[in-house]
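Here's the structure, in structure tokens; my notes come after.
The complex appears here without one of its protein chains, the remainder shown in place.
Presenting subunit A:
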Amino acid sequence: MDSSNDEALDIIITNVVATFRTRCHLNLRTIALEGTNVIYKPEVGKVLMKLRKPTITASIWSSGKIICTGATSEDEAKLGARRLARCLQKLGFKVRFSAFKVVNVLAVCSMPFAIHLIDFTKNNRPIASYEPELHPAATYRIKNLKATIQVFSTGSLTVTGPNVQNVATAVEQVYPLLFEVRKPICK
């Protein structure tokens, strides 16, 4: 019962979050004034800058730490981050692109069968937890991969992990457990 059956499962990465540092102090008011597509939030102390291609939203803090969200792959996140750093360089700051790290990857996946969540939780206590009154999905946390999988009864999965490889491994690990408790609704 292994995951490479007739159809491969499509794991679609919907969001990649990455951070990097510019190693210099950034003046947020200058960025807000001279940059296009920026939103200045003085109450929080950050500037949101949106890039068109790749579609990335970055939170820029005055300490020089920047968080990029919205990319659909790790390489895209890196490209977007570098583009952003170049943009800040052109605005006049002495930016050095450093400490780039992908922090979180969010992916969705769809099983070709529906899942019986109560049996799934019973078989996998205490790694799996399910509170139907609070959230319709069962949560399965894999400690060594640091990945969290939310399993819905329609067969959809939402996986979050520190990088794309962990996410793929997590789906492979959980597939046989889900296969045992499937409801035979074909897709």
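Quick note on the criterion: a residue touches a chain if its C-beta (ideal position, glycine included) is under 8 Å from a C-beta of that chain, and two chains touch if they have at least 3 such contacts; residues count from 1.
Everything below uses one rule, namely that contacts and distances are computed from a predicted model.
According to UniProt, the chain absent from the figure is "Transcription factor IIIB 50 kDa subunit", selected among "Transcription factor IIIB 50 kDa subunit", "Probable cytosolic iron-sulfur protein assembly protein 1", "Mitochondrial import receptor subunit TOM7-1" or "serine C-palmitoyltransferase".
Within the whole complex, the absent chain has one touching residue among A:9, A:48, A:67 or A:87, and that is A:87.
Think of the hidden chain as still there; on subunit A it touches residues 6-7, 12, 14, 33-37, 49, 51-54, 72-79, 82-83, 86-87, 90-91, 112, 114, 116, 118, 121, 125-126, 129-134, 136-137, 152-154, 156, 183-187.
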